[in-house]
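Of the protein chains in this complex, all but one are displayed in their positions.
Order of writing sets the labels: A and B. Residues in every chain begin at 1.
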Amino acid sequence: MRQHFASITLQTRGPALYDFTDKAKRIVEQSEIAQGLLTCFVRHTSASLTIQENADPDVLRDLASFLDRLVSRDEKLYRHITEGPDDMPSHIRSMLTQTSLSIPLRDGRMILGTWQGLYLFEHRDAPHEREIALHLIGE
Amino acid sequence: MRQHFASITLQTRGPALYDFTDKAKRIVEQSEIAQGLLTCFVRHTSASLTIQENADPDVLRDLASFLDRLVSRDEKLYRHITEGPDDMPSHIRSMLTQTSLSIPLRDGRMILGTWQGLYLFEHRDAPHEREIALHLIGE
Partner (left out) sequence: MRQHFASITLQTRGPALYDFTDKAKRIVEQSEIAQGLLTCFVRHTSASLTIQENADPDVLRDLASFLDRLVSRDEKLYRHITEGPDDMPSHIRSMLTQTSLSIPLRDGRMILGTWQGLYLFEHRDAPHEREIALHLIGE
């Protein structure tokens, strides 16, 4: 049994979902762990992770629009407003999605379904550099 | 240290929570991994996973009703509408719940609390065959 650590850095440009499936695939291949478990962990509280449909980009836009409607930017609703009107909604949007994802590995591949892709969900308006830590265990 | 892989297939009949706790228990027993970690991963983006109360079936109905109220089927809200009015809401409902669950194993059992059960959450109207991949590691 072995472990492998890696990290993926993404440059974001505003609230949207950023696909990192291919980057994760390459790390799985490099790890040479064929059977095991991959954990992805985002090191931020205003960006998050989700596994979603990778076929129609409109799905990604609709997911972002839904959260935009659900989580108001009205500053009267919040106490934490010093970092801008998009900051507290970003924390809420992160809470409603995922900080970590766990994906089994078989025969050197993530066992994703046909339509599943891995996404970083950026919730802030300004461009950000985001880091996803990856841990692999197996053999 | 050993690993064990398995998969659970469930036939669904519309939006509801489907209990797979007993099926997962049997796989844990068959694996003969007594101390370790179980990961459940659903290979779909319009069905998801959750751990919820297993005592009163009304809890499950109320959970499904809540998501039904929260995530409108009004097609005017979405761009992705080609797969029917229940499709985009299904992706959103999946995003708000879980794709993977991680559960420690002690003495050959999942360390679930008294009232915790494992559920597949089907979000689509039509019957579907859903696959949950299981990964166990431990000894």
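One rule holds for everything that comes next: a residue touches a chain if its C-beta (ideal position, glycine included) is under 8 Å from a C-beta of that chain, and two chains touch if they have at least 3 such contacts.
As the structure is a computational prediction, the values presented were derived from the model and not from experiment.
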- Note on the structure: By the document's definition of touch, the residue of A:Ala55, A:Met95 or A:Ala126 touching the omitted chain is A:Met95
- Where subunit A meets the chain that is not shown, the residues are 1, 3, 5, 39, 41, 43-46, 70-71, 77-80, 82, 88, 91-92, 94-96, 98-100, 102, 131, 133-135, 137
- Message: Under the stated touch rule, tell me which residues of subunit B contact the chain that is not displayed.
- Response: 1, 35-37, 50-53, 56, 58-59, 61-63, 65-66, 69-70, 96-98, 101-104, 106, 111-113, 115-116, 137-139
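FYI, only the chains that are shown with their structure count from here on.
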- Item | Cα-centroid distance, subunit A relative to subunit B, in whole angstrom | 20
